[in-house]
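As you look at this complex, bear in mind that one protein chain is not there, while each of the others sits in place.
This part shows subunit A:
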Amino acid sequence: MKKTTIALALLLPVAFIAGQYFSGTAQQAPSLAADVSFSGGAAASNNAKKSVIDHGEVGQVHQVKPGQLIMDAVKAAQPGDVIQVFPGDYVETVYIDKDNIRLSGVIIDGKRPRLYGENRLNDAILYSGNNILIENFLITKYKGNGIMGQAGNNFEIRHNIIEDTGVYGIFPQLGINGLVEHNVISGIEDAAIYVGMSDHIHVANNEVFDSVAGIEIENSRHAVVENNFVHNNTGGILAFVTPGLPIKDTVDVIIRNNWISNNNTANFGAPGSMVAGIPAGTGILIMAADEVIIEDNIIIGNKTAGIIITDHQNAPNTTLDPESDPTPDKVMILNNLMYNNGYDTIAEAKVLMATELKQGQPDIIRVGNSNNSCINNPQQYITVGVSKWPACSFTNTDSVLNYLLDEPAAPRTVAAEEKGKYVYLGVCTGCHAYTGRLIGPPVQVIQSLYMDEPQALADYILNPLKKRDDYPAMPKQDYLDAETRLAVAEYMLNVGN
């Protein structure tokens, strides 16, 4: 077992003093209520995980009350700000294309703010920024997703209740270092929690039920799924490689200490969706994912099987992708409590069992290929397809607290000079050559005009005056912020050819 990652990522137990987040804001604001309800006291327990970068200083607090739009607060917010949303109904799509925003519901007398999609709006919350924290909402009746991330790193999504909301309840995609904790999600047509193409993810302490898939880890690496209550879905917990996506593999997933029971709900997935092919009554489904560890779960009452392991060839609805490996390798089944699974299993499973001269109700079914996989104490389960698997060389993953990054994924720091260069080359050179006339005058001429006055140049491009009769007007560069305008001015004045 190649397990360099096992030793990795010992989380520093950062004592997350919730109240601290708001220090510097007016003391009498009822703002603390949100955090008190989150942590159950003045401070969170000292094993609280964090993936958002703590910048220490707290920005402004924006309060949103019923009748107002959350989006207005998002538009006004600067990185570092906190948006507190008070109990009441909010009918809108909230999109956050900024970094470092904490979107925090305030719970008062058990009432939390409700994002209500009226079966009309698409997604409830959409973010693309880094360091986004979303907590304490009730989300219902949207057509798309409850909470959807597109390439935001260091996210924390917790303490939300999501009911009867479209396709995915919580769907972070293409992000690094994220935490999905303490959410209750039900009535979802695809996956209640769906981690797509993301690395270093922790999904813990959620309840997911009455959905097609409970928790799905897809084309993602280094994920821990633990302590979740996963019941009454069609399939409980999935670790998938879906072919045809730009990120090609799923590697290193620990599924442990989950309670996975009675996932027997008839499949109501959309035709053609990956999950539409899951047989009702599947506890855990591993499709083509590598290095998946299944440990200490309680898996009971799933009528088709407790665990199904399959390659792409034997899975329905999978397309062809020569770049993705169709085989689930290095699947590691440690100790699990499995009971009363497979009592109404599918015909294919019965056929497979017959080939091994087995009878009864299968806990574990493996179809297709799988290399270098292992299982501990197989005698306790009714299995098919794993009888040749050797015992694993270890019994637990205790050394892995989680796979979140010790240091959150840092935004790339770009020196002003670099920014100046990117804009100069990427924008200005389209109209200004060093020598010779292009659409605008040559840079040499500009250098002689502005020599030691980069600020004057920076001011000019914000609002260019018409200067030359024989040239067109120069378009405003007002989309550049002040720092970047000065940086590009300095770069232009110093550039050599």
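Throughout what follows, a residue touches a chain if its C-beta (ideal position, glycine included) is under 8 Å from a C-beta of that chain, and two chains touch if they have at least 3 such contacts; residues count from 1.
Please note the rule applied: contacts and distances are computed from a predicted model.
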item	value
Name per UniProt, for the chain absent here [options: "Sarcosine oxidase subunit delta family protein", "Succinate dehydrogenase", "Glutamine ABC transporter, permease" or "C-type cytochrome"]	"C-type cytochrome"
Touch with the omitted chain, as defined above, among A:Gly244, A:Gly360 or A:Pro390	A:Gly244
Residue among A:Pro66, A:Gly360 or A:Pro472 touching the omitted chain	A:Pro472
Residue among A:Ile108, A:Val184, A:Val367 or A:Leu438 touching the omitted chain	A:Leu438
Per the touch definition above, residue among A:Lys143, A:His182 or A:Lys350 touching the missing chain	A:Lys143
Omitted-chain contact residue, chosen from A:Thr319, A:Ser393 or A:Ser448	A:Thr319
Those residues of subunit A which, in the complete complex, touch the missing chain	75, 93, 95, 97-98, 122-123, 126, 128-129, 143-145, 148-152, 166-168, 171, 174-176, 197-199, 244-247, 270-274, 317, 319-321, 412, 414, 418-419, 421-423, 425-427, 429-431, 433-434, 436, 438-439, 472-473, 475-476, 478-481, 497
